[in-house]
Structures are given as structure tokens and as C-alpha cells.
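With one protein chain withheld, the remaining protein chains of the complex are depicted in position.
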Amino acid sequence: MTMAEAASPPERTVIPGPFTGLFGRIGWAWLGVLPFFAFCLMFLVAPVLYLVKGAFQNPAGEYTLDNLLALASPNIVAAFSLSIRLSLVSAGIGAIAGLLLAYAVILGGLPRWVRPAFMTFSGVASNFAGIPLAFAFIATLGRLGLATVVLRDVFGINLYGVGFNLFSFWGLAVTYLYFQLPLMLLIITPAIDGLKGEWREAAEILGANRRQYWRMVALPVLTPSVLGCFLLLFANAFGTLATVYALTGSRFAVVPIVLFQQIQGNVLYNPNLGYAIAFGMVLIMAVSNTLYLVLRARAERWQK
Amino acid sequence: MKKPFPFASALIALVSAAYFLIPLYATFQFSLQMVRGEWSLAAYRAVFASDTFIATITYSVVASLVAIMIGAAIVVPTIYWVRLKLPRLRPVIEFLSLLPLIIPPVVLVFGYIRLFGSSSYLPLTMSDQGTNFLLVMGYVVLALPYMFRSVDNGMAVIDIATLTEAAESLGASRLRTVATVIFPNVRSAIVSGAFLTFSISLGEFVLASLLNRPAFGPYLVQMGQDRAYEPAALAVMTFGLTWACMALMQYFANRKPGSRFVPRLPLSSAKGISP
């Protein structure tokens, strides 16, 4: 049991452990975190590093950049382009709509029960992704979906007649919004709450009207948070697989689907190209998440 | 002076609420239409009558529960130990714990298949037991950020180091301290993380599918391809389950250490929240 291991090392030992140079006076205390590091190494770091290393090797094990260059092949470029466009659109709409919703719910002067209702629902909806979400949208906006039928029969609007299709780019974007919008509401709320009422009062008594306050104070203060949240939504959409798969099978070739098929072994024959695709995905996720953390740190600096 | 009614805000909230609720209602209505011309629970009966449904959901529930236990066993002692003895390592632990947020599941499982494949030193994917183990470990990884957040917040609230010193100055052994002082105080944080883990791994598709496990996620996809009404019924049930998990998670996350583990009267306490 880990707890017993953690309890066993003597308390204030100064016997130098093997990592004395790196860990200084820590001594044997590092033994207590060994299980965690072993776990992370085996099931998190090593698998990813294995792929990254593979991305720079050919099947014979020689180092090469061919795999990364092969990412430039038309179908892979198309997949990345499609993924990035879909993620940008769903994150953009999610961020703007979420910001508006957060404003309405938090500062909009609505009855007090509205905010907790939306927050609780968002906590659930932001976790309601994957296959059941796809089913729900098929029942809503599919060819026989409730909204499609009601719009056609009651309002005379034929969605599929005007070019809409649930199993297309915009159909996916609308579906993604179902978890993007609540996620945006949840993560932007602290920033909106961070807008102090006194800033508005200070601006007001200094002669500013509402628009001047929003233009000169509130929006500049919110901007890093909004951009940060946008990047998080982008990463969130970029990694989404199950929803697309359940809606469109393998027809809609976003990057995760391409990789999924590659792993199932029915499209590409070169595993090292698969490694390169995985590397590309991790890179995009890493960049957007890092920028999110940087922007969030910048925004929190103001919230003191 | 009465403030004017906030029309713009009300419109935004209404449109959003419609967007959120219509798919739920549509799914629910659709799930009742299995028998032509009448409302019935036939789709739900069909789902529960299916042996595959029972088998896959049992499999996923067991996998999730094992993942919760392993996750708690790894995360809780580590955070405790780091806060107590190795505060300088905390940023490293935090970074590793949040890493799964930037590694898409499809990449992670790809790595597993290659690293633990047939030509590996540890060919886990070659046996059923090994693959099951790999799936559970994958769920532990996917839930790691949430488990870490929840337990770390829980320990931050009670100031672990001072509490440990206080217990030891009163003569308690380290093991006794952990069992009787620390654990009861972070129990609700662990439970809160556990519900989140559960809701993530129950319907998980990518890992289960690529590791070829008989789990609930791949079953859902199969149903989506083969049937019309059962998927809607499954979506409604999954949403209800997600709702229950989140409600329980929030309840435990907001619970103060020391309050009753099971609420005396859950209904009356919910009423007490109103301002």
C-alpha cells in the first residue's frame, strides 16, 4: 500500500539519496512520490514520447524528417485544415455566445435564480459530450428531428432544403456548441465576477457613460480571459472524436478521425506517419493550452 | 425608482435555454415513439431487455470503479506527501496531472497500442486481462486532472501540514494521523473527484473502441448504427446519469469537512439554499 510506503521513511534523515544533486536536502522523502511518477512515466509520458520519437523515424528505425514532410500530403493537410476550421468556428461562436450569455445571466439584472440554474445546467452539459450528444442532435436536427419537422410543418422553413445538413461542417459546429457554450459560461464566469462593481461606479462618477465604461475598462480587462477561454474551447473541439464519429462515421475526415482509422489499420500503411499526425495534434493542443495558461495568469494578475 | 426590464438579457437567456432544452426534449419525445401511433416506453424496455446492454454497462461500471480506486490510491497519498515534505515538487506534480488535458485520448491510446504491443517488453495488449488493465489505466490518466484538482483543493482548505504537525505533537503516529485526521477531512474531495471520473469513463468511446473492449461506449455507437429509437432512450438515460453524477459531485465538493456524510433530509436542505 502506498500509504504505508509513504509512512516508512525516517523523518528528518540527511542521508543523501541518489538524487542529492537535483533534490538537495530532500533525502529519502522522494520515495513517497515514486508510485505517482512511475505511473505517469508508464501510462502518460512514455506512450507519448514513443510516438514523438516515432514521428522522427522511418519503419527501419533511422532518424528522418520524411514523416513530418509527409504531413504535407493533400489529404492530411485537408484533415488538419478541416479540424482547425471547425475548431475555430465552434470556439469562436462558443466564446462570443458564451460571453453574451454570461453577461446576461450575471450582470443582466435577471431574477436571481437564473444564474444558479444556468450554472448547474452548464456543469452537466459541458460533460454531456460524445455519443449521446450525437443521438440527441439526430433526434433534434436530423432529417426527421423534432426541430426540423416543426420548422418545416409549422413555420414552413425547410432546413435541409436550404442546404443545412446535420452531418456536415455547420451541423457539427452547431452540435459542438452544445458543450462549448456551457464550458465557456463556466470558465468565463470568474472573469465576469472579477469585474468589480466599484470600477463601474468609479467610471460613472468620473463622467463616463455605459459604453465608455465597457470600451475603456470592462472589455480591456476581460480580453485576456476571453482569448484564453477561446483557446481552451479550440483545444476542446480539436480533440473531439466520439461526437463526430457517432454522427458521421468516418466520412468526415477531421484529424482525430484520420488517426482513428490509421490505428484501426485500414487506411495508411505507414505507422510512422501516424506518429507524425499524433505529434502534430499534441503540438496544436500544447500551443493552445499553453497560451491559455499564459493569458489566464495575465488576467488573474488584475483580479487581486 | 424601478429599473427597466432587461429585454436584451432576457432574450439571450431565453434563446440559450431553448438551445439547451430543445434537444433534450426532442430526444425524450423521440425515445417514446418506438411503437407507431402511441407514446410508450418500449424503447427503454428494449434497451433493458438486451443482454449486450447489461453486459457492456456492467463492464464499464466495473472499469470506472476500478479506475476511481486506482486513481485515488495514486493521487491522494502523493498530494499529501508533496504538501507535507516536498513542496518544491508541487509544480512538477501539477504539470503532470494537467498533462492529460493536452493529450487527446486518441493519441494516448495510440501510444499504448504501440508501446505495449506484441513486440513490446510488456505486451499488455496480447491478453484480455492486460488490455483491461490498460483501459483502466487510461481512464485513470483521463481523470487525473480532475482528481488532482479536486483533492488538491480539498487539502488546500484544511492546511495539511499544520494538521499533521498538530496530530503528531499530540503523539499520533503518521499512519494514525492519515487514517483518523487527514482522510476524513479530504473524503468529500475524493468522492467529488470520483463522480467526475465516473461520468468521464462510463460512456468513453475512443479508448474502449481502439483497445477492442466490450464497453458501453462502443455499444452506444453500434446501437446508433443499427437502431432508431433505442439510441434516443440511451441518450436520455446517459444524460440523467451525467446529471446525477454532477449533482453528487457538486454536493460533495461544496460539503464542509465534518458535516454528515449522508444528508439527513436532502429535500429540506435544498430548499434552504434560496436567498
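Letters A and B mark the chains in the order given here, with residues in each chain numbered from 1 onward.
Quick note on the criterion: contacts are C-beta pairs under 8 Å (C-beta built on N, C-alpha and C of every residue); 3 or more make two chains touch, one makes a residue touch a chain.
Everything that follows uses one rule, which is that contacts and distances are computed from a predicted model.
Taken from the listed names "Putative spermidine/putrescine transport system ATP-binding protein", "Succinate dehydrogenase, cytochrome b556 subunit", "NADH-quinone oxidoreductase subunit F" or "Membrane protein YdbS with pleckstrin-like domain", the protein name that UniProt assigns to the chain not shown is "Putative spermidine/putrescine transport system ATP-binding protein".
Shown chains touched by the missing chain in the whole complex: A.
When the full complex is taken into account, the listed residue touching the unshown chain is A:Trp199, out of A:Phe164, A:Trp199 or A:Trp214. Touch with the chain that is not drawn comes from one residue among A:Asn209, A:Gln264 or A:Thr290, which is A:Asn209.
The set of subunit A residues touching the chain not shown comprises 196, 198-199, 201-209, 212, 216-217, 220-221, 301-302, 304.
Please note the rule applied: only the chains that are shown with their structure count from here on.
Rounded to a whole number, the gap between the C-alpha centres of subunit A and subunit B is 17 angstrom.
The touching residues of subunit A, counted against subunit B in their complex, run 1-4, 6-7, 26, 29-30, 32-33, 35-37, 39-40, 42-48, 50-51, 54, 97, 100-101, 103-105, 108-110, 112-114, 118, 120-121, 123-125, 127-128, 130-141, 145-147, 177-178, 181-182, 235, 238-239, 241-242, 245-246, 249, 256, 259-260, 263-264, 271, 274, 278, 281-282, 285-286, 289. Every residue of subunit B that touches subunit A in the complex is listed here, in rising order: 3, 6, 8-10, 12-13, 16-17, 19-20, 22-27, 29-31, 73-75, 77-78, 80-82, 85-86, 88-89, 93, 96, 99-115, 137-138, 140-141, 144, 173-175, 178, 196, 199-200, 203-206, 210, 217, 220-221, 224-225, 231-232, 234-235, 238-239, 242-243, 245-247, 250, 274-275.
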